[in-house]
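Only one protein chain is missing from this complex, and each of the others stays in its spot.
This part shows subunit A:
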């Protein structure tokens, strides 16, 4: 590859890296804000339920993850993360596009096969009726998990970009030892 092409590619990678760093900073600020909201909500829940009512003593002895990560490799060495929630069902859409009346067939004949395998909501560890603040905490930390996956993907992209840039710089040095 000729030196001008390498330089153009290097410039492109550098610009992408700087863009990724800026995006990372933005997402980090949002993640930190969500986590702080979550702590505040946990503190409110603790105030409502009692000091020792929200903590490791309430953890279940058996836990199944409601959230898992799917990884995909966009390019060689570049991993991307996506958070997937277990037991998410898309609601049936009955929209205005239907020309005829929807025929109601009565009770559902086939229940969802996954309903028996749906993991237990961690809110249930803390009792049947939990304060709204605990639900808010859960929502904040769930948002945080989505952001964490995006940030992890960005971090991987930054590391990947960094390695690509170093490789190109080495090639440039070999092609143009005098310029270095």
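To be clear about the criterion, a contact is a pair of C-beta atoms (placed from the backbone, for glycine too) under 8 Å apart; a residue touches a chain by one contact, two chains touch by 3 or more; residues count from 1.
Simple rule for what comes next: contacts and distances are computed from a predicted model.
Peer 1: Quick one: find the hidden chain's UniProt protein name among "V-type proton ATPase subunit F", "Ubiquitin-like 1-activating enzyme E1A", "COMM domain-containing protein 7" or "60S ribosomal protein L35".
Peer 2: UniProt lists the chain that is not shown as "V-type proton ATPase subunit F".
Peer 1: So which bits of subunit A touch the chain we can't see?
Peer 2: 17, 21, 24-25, 28, 31-32, 35-36, 38-39, 42, 54-56, 59-71, 77-79, 81, 84-86, 119, 121-123, 134, 137-138, 140-142, 144-145, 148-149, 151-152, 155-156, 158-160, 162, 165-166, 169, 180
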